[in-house]
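For this view, one protein chain was removed and the others were kept in their places.
Moving on to chain A:
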Amino acid sequence: MASSWCWNCLSRLRPTPRALLPPSATPRISSAPFHSTAVHYAQPAKKKGNSLTVVKHRQSTSLRRKKKKVADRGGRPPAVGERKALRKRIVLSNPNALEIEGMQELSPETMVDSRLRGTVLALPVPMIDQLRAVQAFKPKQGWSIFRRPGTILRRDTIEMGRLFEQISGDADEAQKGKVVKKIVTGMKGSGKTVHLLQAMAMGFLKKWTVITIPDARELVSGDTAYAAIEGSNPLQYVQPGATSALLTRTVDANRELLASLKVSQNHPALKMLKPSSTLEDLAKLGFSDPAVSWKVFQALWTELTATAPAAGFEKGFKPRPPMLVAVDGLAHWMVESAYRSAEYKPIHAHDLAFVHHFLSLLKDGDSLKNGGLVLYATSSSNNPNPLALKIALDRLAARQAGISASSPEYPQPEPYSKADTRVLELLQPAEKAVSPLELQTLGGLTRDEARGFMEYFARSGLLREVVNDQWVSEKWTLSGGGIIGELEKFGRRVRATVSASK
């Protein structure tokens, strides 16, 4: 039906503005006026549905947020030791990294070759298990990004290689059987632990006996069992669990060598030993029974340092090889341990028989009869920083520099500072030292060595920069003069290429 209104007229029709309407005299009533009952007397309207927003009696009315639902991750914490295993996991290979062509392996020949200085040498594959057994690799050392583990041949490494040759008697017969004792220090990231690793690798290459303590802290942190040795004065304590672990490590790493050596001394404490048993058998006695592990260790030590067989054991005696003793984190042995005596006094670390045994190697006298190398490294990432050790090392450096103990420049503990006298005495040499203790301070790489190190990253495909002298020099400076740990950070820090960041 046609309307009498046209569209235009309709669209012009607008609601009358509110202001034009007369103001209503009465206030607006929101409820419908059908019932005579006042609204206030009516029952409150029931809410529909089971709403969660119903405010209960005496419930806080403040803002309630919905809690984020956390995903169920198994419902219970990981099994005992699982987290630690994850934390200590060591990965030595990255199949994605490129294989480096013509990469040389560490061998008795290459480890002293000064032409190879600044190149990265791969660790031989069969040796890796041995190094794992002595816990030479540490979890945060970044082995996991390369195709195979390798270490750089720096000046200190080549010098150490020559030392190994001398002691083994390959180069100079007169030097054979020498004992060299060193304390390795250096800044954080300067490669002290890897220096120990290189020493272990060389020891395995030269068929030495390698005995290591990968973390000195574990012996004093109060984690393993301890017991007093009756009748000792001053009272000493043994740690059967730690000793057992050391025996296990030593046998795993040196199995071939120990299996070839026969028992050559009398061991009245170990009745079950036969004259035909090997040193491996001897060490294995300590695995199963921690109670005898300390005695087994002492027996093993006398066997390894024996120069001649006792009476009745001449048959099948082989001369013992030199020994490498490596300890990482020496500073922990220079403080009071976490163990307590029966009087609940803290036990000094030097009173632990295990620690005492290894610290006595630093003292004068040929404790290693067949020669060898004693390498004790400090750590700067986990360091109790004892005052006495600092003074003792300063004194060591002063003696090396030719400052006599009577001169005023000789470092002295500050008055009223409680420097531990036992530590100061330990590192104080006697008058005529047979094999003086040395202090070896690791510094940075040279620029050439740094270039070789960065090229290793580039050739592994991890570093995408043009490695030239200028670039290396820049990084060398930024790394505090070639501190290798800092250089490694530059090597593995990636920046996207220009095209990717667009």
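Side notes on the structure shown:
In the analysis below, contacts are C-beta pairs under 8 Å (C-beta built on N, C-alpha and C of every residue); 3 or more make two chains touch, one makes a residue touch a chain; residues count from 1.
What we mean here is this: contacts and distances are computed from a predicted model.
The unshown chain of the complex is recorded in UniProt as "Small ribosomal subunit protein uS7m", chosen from "3-methyl-2-oxobutanoate dehydrogenase (2-methylpropanoyl-transferring)", "Ubiquitin/SUMO-activating enzyme E1 protein", "Small ribosomal subunit protein uS7m" or "Mediator of RNA polymerase II transcription subunit 20". When the omitted chain is restored, the residue from A:Leu153, A:Leu324, A:Leu439 or A:Leu462 that touches it is A:Leu462.
Touch with the chain that is not drawn comes from one residue among A:Ile90, A:Ile145 or A:Met187, which is A:Ile145. Mapped onto chain A, contacts with the missing chain fall at residues 70-74, 78, 83, 86, 91, 94-98, 144-145, 461-462, 464, 493-498, 500-502.
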